[in-house]
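Of the protein chains in this complex, one is absent; all others appear in place.
All chains are identified by letter, namely A, B and C, in their written order; residue positions are counted from 1 within each chain.
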């Protein structure tokens, strides 16, 4: 449950109220950035005297909240969370584009792509150095060497870097070389990793698991946020269904549902979400029309030679075509207040 | 397989070629509207002398085609199928809006809605007179009386009528009162009904089954088209997945996939597809951005009192809000050639 | 809701109680075979004076019941429904085997199989004369000719016949030639067909739809039973999931769930349910261990030459191997009261 305090309460009244909650033996968190302060009270199976709390003069109302994701819920923080990075913000209503290869393969490849995406106006490049692969015999990334190549690409071109971290033991290493750390679909419920990343001061990109329900997706974000890190970008990347004509079923419905439910930004990855180069542009526009805060696109100078997922990477020409439509649509969206209806 | 003839062949050469195919004992269909004529040859398990056929001077090439849906495939007819109705066309690149209640309830309700949707510029009204219901004790539609009320609404307002037919025995009755006949999700594989509708000269709206794969969806369209009726509008209306936050999972990916694969128009029903009033506007825009030829929306003067599916109908105000954004976006789309990349 | 009367009420008291319910304007059904009589009262949106009804001396208790499937619910009829056919009963605790080809192909084929299955002790043969096919160009059954061949096989061998009906217009024709009429998965929600079959006095085999939830499956049975026909055999035949190693995902969990929820017998079709010859025997035993009232198996003298679904038909040798294990297990089950725990 969320306690919403009356606006403009004076600090000493607030202090006394917090003492009171402490005396009740409650555990709680503050949402300080909020217009009016909000306090999330942990239930932990306790009997909490809600009636008495509500009767306190300082209390405006008691808001319902999911037991699973109360800090990421809009009732805890009504305004959108905006992630500020050098030269780019995520979640402020202007969609962003992240682009890059599936995996870092070598210096020439990653530098070529870094220039290519920057020349299209892209500010953030993706690229995997640690790759989870179904087969133990597939290319699993260049690991630290890959991270260094990404750092070099950033230095040469100024693009920011988002890259995946797979293991708690690598958190510091990956943090050193990246601007945003990605938690992949297969690790969405690796709670030890989530907690470790919750204690880092760096933006995170949390990809939805292949069979994650809403409570599970936002619950994973809550695992991070409850440790202190609220710089979380959610990412829809396709769910597993019976459908055979796409690699996964990109579920755009989750975008307006989450915009209603949570203050966190959400972007969409149509490359992994569909696995089909021919529909990525269409689904990118659809994602932005659904209200996404951005898209993440795979691009490769020679898609047919990519070391992983070649069938879903766009060629430079295809990417340029996509960026023209996407930029035009972003302009249109600026003049149209797209948002799901709050009911 | 599809035989593509060379362009501008003279009629007598064509006549002799057809005699030749007939002598081979083959069964075949023509795609007459095509630029160059295309002939679909039925395999039926026969050994067909493709090499010999290909060597004929009149033959341009032999095109591959699904064994299941060859007439609805773009290789049979490269140009979009356009459905012409009085005052409105479907499939010509300008998206249309169909709107109306889930079910016809009484004269006052259906006339009120007919005026309401017409005043928003909508040309086609939906409304069920025969309703498939999970419970035998639920309201199952006014049947013939409902059809008569729809006809009255058309007479008063000029809106065209799309309504569902459930049984082969009702085909003529429903055809008499409607402009477009709908085959519902639950009947997508009712092949006797599809065949009966394939012999009628009236546009059809074929809704995707809840667990239909691409071959099944287009195979059902082929059942209709192989009987002679090619005025088919496909409709995505949500698939069944593990997802719990929407009633069904609206699968927009199928839109660009079908635009690539087939010449038939495809529209999207976000009302049934999501079952959530709060995200229908977002998903309508997303559908149009994905390339849909139209959307179908449930609207009710008093959604909370609707006899079926109250949680998904828009109120008149919500519908008006949606139409503003949709009309603006349709304008934007006119200046942007949206289409999936053919690879 | 179900009104349960006290046991051994005298007829005149019962008569007066019924008059009373009639005067209240209620619609209701009797479950006459029950130990104590039970009356299903239709809600139809009415306000029913339950408190007053409960206070009547004749009333034992008011039992909750699904609004969707109250007559097929165990609260309406606590004892198992047993279907009596000449020489075989279904639902009495001793599992039965139904076997035969996917489709009737010709006289020699169907007679050979009829002898083959009868020699293995099978009393009921399956065989399709009307076949729903994804492609309009696939073999769709011999129709009436096929029905006549099935009748001939019955005459020669004494096996009873189960065969599918696809259309309301064919109900009488198929009824004439068959002992059990099958409603296929694709027609599970063809409510007009269900209602027509509800007015026939012949056992029905209702196959679960590929994406049917419990309410939908039992709701379809209720559509039949509410028209008067309670001789319904349910059949699990696999659901549609993301799984790729079986054609469908045979969902045995539904067996004990339905044994708890409903009085109707349920059998399992591992041939369609898995589509893999190599696991049909294993899954047949599993179905019987889960509590199924029988299994339905595809067998063909030359599976590789079958006109439909060749990869799932057992050869005569494989079928004989399966029958040995199945018969042994049926003996074991007779001495073990298998049933899900009622909680």
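Note that a residue touches a chain if its C-beta (ideal position, glycine included) is under 8 Å from a C-beta of that chain, and two chains touch if they have at least 3 such contacts.
Here the structure is a predicted model, which is why all the values come from computation and not from measurement.
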Touching the absent chain when the full complex is considered, from A:56, A:115, A:154 or A:186: A:186
Option from C:93, C:256 or C:310 whose C-beta touches the chain left out: C:256
Contact with the hidden chain (one of A:42, A:62, A:111 or A:151): A:42
Candidates A:9, A:168 or A:339 - the one touching the absent chain: A:168
Residue in contact with the excluded chain [from C:20, C:139 or C:242]: C:242
Where the unshown chain meets subunit C, residue by residue: 211, 213-214, 239, 241-246, 249-257, 260, 274, 276-279, 281-283, 285-291, 318, 321, 325, 328-329, 332, 336, 338-343
Where the unshown chain meets subunit A, residue by residue: 42-44, 67-69, 132-137, 140, 166-169, 186-187, 189-193, 195, 210-211, 215-216, 219, 222-223, 226-227, 240
Interface with the unshown chain - residue positions in subunit B: 240-242
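As a working rule, only the chains that are shown with their structure count from here on.
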Subunit B-subunit C separation of Cα centroids, rounded to whole Å: 34
Where subunit A touches two or more other chains at once, by residue number: 241-242
